[in-house]
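These notes concern the structure reproduced below.
One protein chain omitted, others in place.
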Amino acid sequence: MSLVVFALILWAAGWAINVRIANGPGGTTRAGALAVPIIFGATLLGMWELMVRGFDVPRVILPPPSMIATTFSENLGMLWGDFVQTILKGALTGYLMGCAAAFLVALLVDRYDYLRRGLLPLGNFMAALPIVGTAPILVMWFGFGWQSKAAVVVLMVFFPMLVNTVAGLSDTTNMQRDLMRTYASSWGQTLLKLRLPAALPFIFNGLKVCTTLALVGAIVAEFFGSPTLGLGFRISTSIGQLDLGMVWAAILVAAIFGTLFYGIIAGLEKRLTYWHASQRG
Amino acid sequence: MSEAVAEGTAPRPHRRLPIPPVVPMIVALIALWYVAAVPMNIKEALTQVERDGAVVSPESAVERRDMSNWALVARNPQHIAGSWATARPRLPAPHVVVEELYDSTIGEEVNGRRGLVRSGSLSNRSLVYHGLVTLNATFVGFLIGAVLGVALAIGIVHSRVMDMSVMPWAIVSQTIPIVALAPMIIVVLYSIGVQGLIPKAVISAYLSFFPVVVGMVKGLRAPDGMQLDLMRTYNADARTVLQKLRLPSSVPYLFASLKIAIAASLVGAIVGELPVQRGGLGARMLAGSYYGQTAQIWAALLTAAALAAVLVGLLGWLERKTLARMGMQT
Amino acid sequence: QDEVTLQLKWVTQAQFAGYYVALENGYYDEADLDVTILPGGPDIAPTQVIAGGGADVIVEWMPAALAARENGLPLVNVAQPFKASGMMLTCWGDVGIEEPADLANRTLGVWFFGNEYPFLSWMSQLGIDTDGADENGVEVLKQGFNVDPLLQRQADCISTMTYNEYWQVIDAGVAPEELVTFQYENQGVATLEDGLYVLEDDLEDEAFVDKMARFVDASMQGWKWAEENPEEAAMIVLDYDETGAQTEQHQIRMMEEVAKLTAGTEGALDEADYERTVETLLAGGSDPVITKEPEGAFTHAVTDKALAD
Amino acid sequence: MQSAAAQSAPAPQSAPAVVSARNLFLTFQTADGPVNALSDVTLDISKGDFVSFIGPSGCGKTTLLRCIAALETPTGGKLTVNGMDPDAARKARAYGYVFQAAGLYPWRTIGGNIRLPLEIMGFSKSEQEERVARVLDLVELTGFEKKFPWQLSGGMQQRASIARALAFDADILLMDEPFGALDEIVRDRLNEELLGLWDRTGKTIAFVTHSIPEAVYLSTHIVVMSPRPGRITDVIESPLPRQRPLDIRDSPEFIEVAHRVREGLRAGYEE
Partner (left out) sequence: MQSAAAQSAPAPQSAPAVVSARNLFLTFQTADGPVNALSDVTLDISKGDFVSFIGPSGCGKTTLLRCIAALETPTGGKLTVNGMDPDAARKARAYGYVFQAAGLYPWRTIGGNIRLPLEIMGFSKSEQEERVARVLDLVELTGFEKKFPWQLSGGMQQRASIARALAFDADILLMDEPFGALDEIVRDRLNEELLGLWDRTGKTIAFVTHSIPEAVYLSTHIVVMSPRPGRITDVIESPLPRQRPLDIRDSPEFIEVAHRVREGLRAGYEE
């Protein structure tokens, strides 16, 4: 019980430190912006550890972070293999193919209003097909390897990317378009010099949303059939073996990569859309 | 001087009802679907007719396994129609799915042993029943997720600390494959004696809170400096600003994110139904997969998508009504 | 009435008919028990459910139970309604597989999630590598929930149960002659399936043992009734299936097949079977399922009491 | 009103100073370095004055008005409003503020917008109704209470926003380019109406504008400002009578004052 009390104290302390940093002069600095979430996360982990121990939660229900860390560090090799299989082969390939395809279709849809009015509602409907239903079908179609995972990811990221890109391409003011008209600019020129740059913030929004979708899609698809490696395989198999440390270690891999991936895209966004009001602060 | 000038061309009113572009798209999609079903199902179809005594080429199933589907179609053109009628198709033909949809809704309720007509209650073999089961969890999860999302957004907008600490972790939380965690969540909730609707709703809520947070943070921050300054000149407190300025101006954002959230909620409910095989569209999809009944999966899938469309449509309708009442045009 | 929560290993189907029959026919009521049956499903681990306190007793396969025991979850077998194993490997006959040695170099579908142990033991006894390291190893696929990998020839062989997936293959139009099957029972690597397990600590409570005894007794009554009335039993199962997915024909046949496995036992664990299972699991080569002889992994206390009444 | 751009102490005065600024400084810290928005601003506004602030873009007019409204805090000097610290005056709801754009809340009707400050300040329902009706009448918008902002023209919206600032009857009115977005004809009419209102109510008005004729036509005092750093270069007291028909703008006195203002502005630029 004392561990639980200690956990609450830890929480209060972490929060107090964060309040001081955030509201103090450090709140606007880069270091502050980094420190606060890290302290928050560390507090959460500490609470988790203490609560699990304090309440004597069975290891096979929820393991403490320390145990997850141990499992993680002891199985780096295996987790690396899972990472390559699920994320590099499945998620990334699917992400690239899905986003690229959505981008090209967006150009088409943007060019031909008829397609826009015909395809978008249809796409909207198809986007509502839950992956847990489509994944077994795609596994049946594309086999047990990473290809089926990539297919699931393509299906998942396609529509959000399409919608964002289409919205972005039309996010120009009348004046900006009229200006191009006064130059008698061709469709391609208008696209290249006006619509694409103007669409960038939206495109990045889509790319960001899709990072997490890609990850989740690739992992989930493995539940419906996979070779004997991959993060989804690892999670599912390890639950069956009651090796919860491994389950969470695999989740940790996904979370680390997901955050990194998101961060990279967000960083790229900062560099390429520096001119946008949202980036100038 | 050139005579070429713009003549007055008032648009003439249309006589015929214009066909919405979706219609030809759907027709094209269905045609494509039929075409795709041929190579997809050809192996199965050939095996099937072979068992019925027909001659197919090549004759060995092992040889066929290693051939491309298109080559098989080319060599057995007389069996193409069989691809639309296999027992366990890889891609069921559209009419098969439609039949299944009819059988598992109206057909089952009217003629089924446990149907509405014979038993007085919805049949657990019908998609109507399972759709309702899923809807229930969706609503509860959506409600929890939306309330949580709005509350979190309000906290984030009002507290710097929350903004700085919670927001990054909200993003991280979305990189965790909840679908993988769903069975464990259900087991954990079992262990504290919670069963039935709530575990599904929890998963639903987990998926739906994030879009609401993101949208509402944007929405609550939508008021510009002038609108906020106006409140300051009235010496309004944070509560009043929230009530009279931030919340009203976030309404369009709220609806935009609610529409995403309800679709996510539905997926969450379905995900939650997979491990606990106790009805719902998720259970239905899995059962279809379990017994290789692809038509059954497709029927459940389409039902789910239609449900999502209806829910999103409902929210859109509510949005238009609300915004119109608030004097905001869409 | 005493409350008992039973967690099944898989979805509601005739594999668990005995329990549903006992519930439906009031055997549990007669034993003064209020039984809740929780169906299982993909990725629901009964061992985890009982560890979390979500159930009093679970239906589980012995390999998974013993592995969990070694992982620190002290499960104890209190009864064994299934005498024989229903697990087998089903292969296409036309790909040239005739005996187990032919499995080398093939693609095999295997259930994981704690159900892979019997397969791994068997392979290691055959000396066939399963993790892709060896040239002549097998390529293992984590098989999903259905028999599509076989039908679509994505795999040469898949795992099936005598009472379930095998018949799905047959129902798909495949003639039995087209298939080659390897029953684990015949390969000498059979492991015990569908036993009833409880937590060791609970057994220290006399009242709990008594409750379990009544539970096992009533359940076995159910099983025996189901064996004798397969059609009615299947219909009872159908009535309890909330997903509405099961079909009459399939469940009746499943019940008939399951009856073959439950025949010849009153529920008490046969120690010889236990020894054989443990041996198989221990003989897992470099990576055995369990590393040392388990102790106290079963008790006859419950069945003795149940059979005495 | 009294001002001193160069002198340090203000001259004694008769009417009580509603706004009193002494050597105000305000520096914004920006990414590109500090910006001196206000530099050594000393100024008194007496009760009943109509003071216009004119000057090129970026000279600190808005900033000064915002300091008076306690929306900005000077980084140096002393500022009192109604004898109090500006923030205390803000909390005492001493002034009404009219922004450059009408800035009506689009989800509220015209009546709802005018009622907004009244709700916040806790007026009773009946009092609210009464005041809304009164100020709507004052700005000639009776009958438009139930309309939404977008159903009104720009000029009507601007009048509604003035009504909103008038509704709770503060003695001071701070107006930041309220007519900047309107066309000349509408602007003329609103100018006339504003003068009438000021005359009837005896409010103290601080008014920011870009337009020389507008400043001259409306004000008792015209404060000319210049940028980099923002400071007061001249304060011109108007010789025009309190009653000003529109065609006073063709009178020699008017043209003379306008000329002085223009010269003052130009001087600020050339420096």
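Letters A, B, C and D name the chains as they come in the text, with residue numbers starting at 1 for each one.
Everything that follows uses one rule, which is that a contact is a pair of C-beta atoms (placed from the backbone, for glycine too) under 8 Å apart; a residue touches a chain by one contact, two chains touch by 3 or more.
None of these values were measured; they are calculated from a predicted model.
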Per the whole complex, from D:D169, D:D183 or D:E237 the residue touching the absent chain is D:D183
Given D:V18, D:L190 or D:I212, the residue that touches the chain left out of view is D:I212
Subunit D residues touching the chain left out here are 55-58, 153-154, 182-186, 210-212, 255, 259, 265-266, 269
Across the whole complex, the chain not displayed is touched by subunit A residues 173, 175-176, 178-185, 189, 193-194, 197-198, 200, 273, 275-277, 280
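The rule we apply is simple: only the chains that are shown with their structure count from here on.
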Larger contact count among A-B and B-C belongs to A-B
Whole-Å distance, C-alpha centre of subunit B to that of subunit C, is 36
Distance between the CA centroids of subunit A and subunit C (whole Å) is 38
Taking each chain's centre as the mean of its CA atoms, subunit C sits from subunit D at a distance in Å of 85
Touching at least 2 other chains, the residues of subunit B are 90, 183-184, 187-188, 191, 274, 289
Subunit A residues touching 2+ other chains are 61, 136, 140, 223-224, 236, 239
